[in-house]
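Note that one protein chain of the assembly has been removed; the remaining protein chains are unaltered in position.
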Amino acid sequence: MLDNSMKLEFPSKSQNESFARVVVASFASQLDPTIDELADVKTAVSEAVTNAIIHGYEDTEGIVYVECKIINNKLEIIIKDNGQGIRDINMVMEPLYTTKPELERSGMGFTVMETFMDELEVKSEVGKGTHIRMVKEFKSVSIKE
Amino acid sequence: MLDNSMKLEFPSKSQNESFARVVVASFASQLDPTIDELADVKTAVSEAVTNAIIHGYEDTEGIVYVECKIINNKLEIIIKDNGQGIRDINMVMEPLYTTKPELERSGMGFTVMETFMDELEVKSEVGKGTHIRMVKEFKSVSIKE
Amino acid sequence: MRLDLTVEGKNLVVKFNGELDHHTAQQIREKIDEEYRRQKLQNIILDLKGLNFMDSSGIGLIMGRYKICLNNNGKLALIHVNSRLEKILKVSGIFKIVKKYDSLSEACHIF
Partner (left out) sequence: MRLDLTVEGKNLVVKFNGELDHHTAQQIREKIDEEYRRQKLQNIILDLKGLNFMDSSGIGLIMGRYKICLNNNGKLALIHVNSRLEKILKVSGIFKIVKKYDSLSEACHIF
């Protein structure tokens, strides 16, 4: 059963990284998450949105799309860009792999998403964009009024 | 100059009234608002989103659309529904006019939006939906990093 | 929204904690009215100290309780109305019929 959902979009400006975290955290708060669960979600969202901005769109400006769905005690988050896409998904998902060492990127973004969320799915097409789907299951669910 | 923008959509469930307030307040926080300015914006958003849910869509479920634009020190907020629309806009904007007294509506929603925001524009078409545009000017602007 | 209901003589004292909007108003209304009737009370005092947010749904809620008290020869009073709440309540002209007080003892005094 789909309990609630939302869609958000904003331009790929780095000040929107914190905005996206607040929005998803606020939406997730319906699931009465623990502080730790909420922090996990915020961190994963921050990784995916940052990637859309700095890797997907690089120096150009585009739109970042965030969608959330609550289905029972699960939160599904989709983060999309219409940016340059990823050639080899297996390679970029390796820990420490980064194409932007000059920005002091650690190459740990995907590893963090994988570790902090229960599911991670990456789809991408070169020249078209990237689609990240993540799911978090909330353990102590008791829908807040 | 357009500094930033965002679009949000969610189903017309009453628990999303507080979600919409948090999202717009978080977006507006870039303009370094005073506590009072932020509270004005939250209240006006709450009025317009509640109206879309209880008057626009009544007992059916539809999508509520919220758009924000920051242009210099002004925040423009658009709140739309594809609900039943308003027949006589001048009449419904009168203080104390309400079609839902049984829900203990006070008929003060539009008056609050007008008082708390610097501009208010209402467009509506019966059977098509309602489009509210509000603008708030922030006095002590100093864009936050 | 957390609601604390206490009885002081013939008065129902309602303490709000949280945000009052259309979503929370419905439930709150039912709880207040049920307690008022069950305990056969006369007056209602709304303590707004812990109210972090209120939109025009709050005006409707206050007006509704005002009417219930009136029909029962009772009165409604507001206490701890901060400047934000004052702003929205002033718009509605509600202070023409509902009075606000600085403290519970002051409010009880007038009944």
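Should a chain be cited, it is by its letter among A, B and C, assigned in written order, with residues numbered from 1 in that chain.
Here, contacts are C-beta pairs under 8 Å (C-beta built on N, C-alpha and C of every residue); 3 or more make two chains touch, one makes a residue touch a chain.
Note that this is a predicted model, so its numbers are computed, not measured.
Enquirer: Out of A:G56, A:G85, A:G109 or A:G129, point to the residue that touches the absent chain in the complete complex.
Expert: Considering all chains, including the one not shown, the answer is A:G109.
Enquirer: Using the document's definition of touch, tell me which of A:I53, A:C68, A:V92 or A:V122 contacts the absent chain.
Expert: A:I53
Enquirer: Give me the chain A residues in contact with the hidden chain, please.
Expert: Output for chain A: 14-15, 17-18, 21, 36, 39, 42-43, 46-47, 50, 53-54, 95, 103-106, 108-109, 111-112, 115.
As a convention for this text, only the chains that are shown with their structure count from here on.
Enquirer: What is the distance in Å between the mean C-alpha positions of chain A and chain C?
Expert: That pair's centroid distance is 43 Å.
Enquirer: Where in chain B do residues touch at least two different other chains?
Expert: Residues 15 of chain B touch two or more partner chains.
Enquirer: Among the residues of chain C, which ones contact at least 2 other chains?
Expert: If we look for residues of chain C contacting two or more partner chains, we find none.
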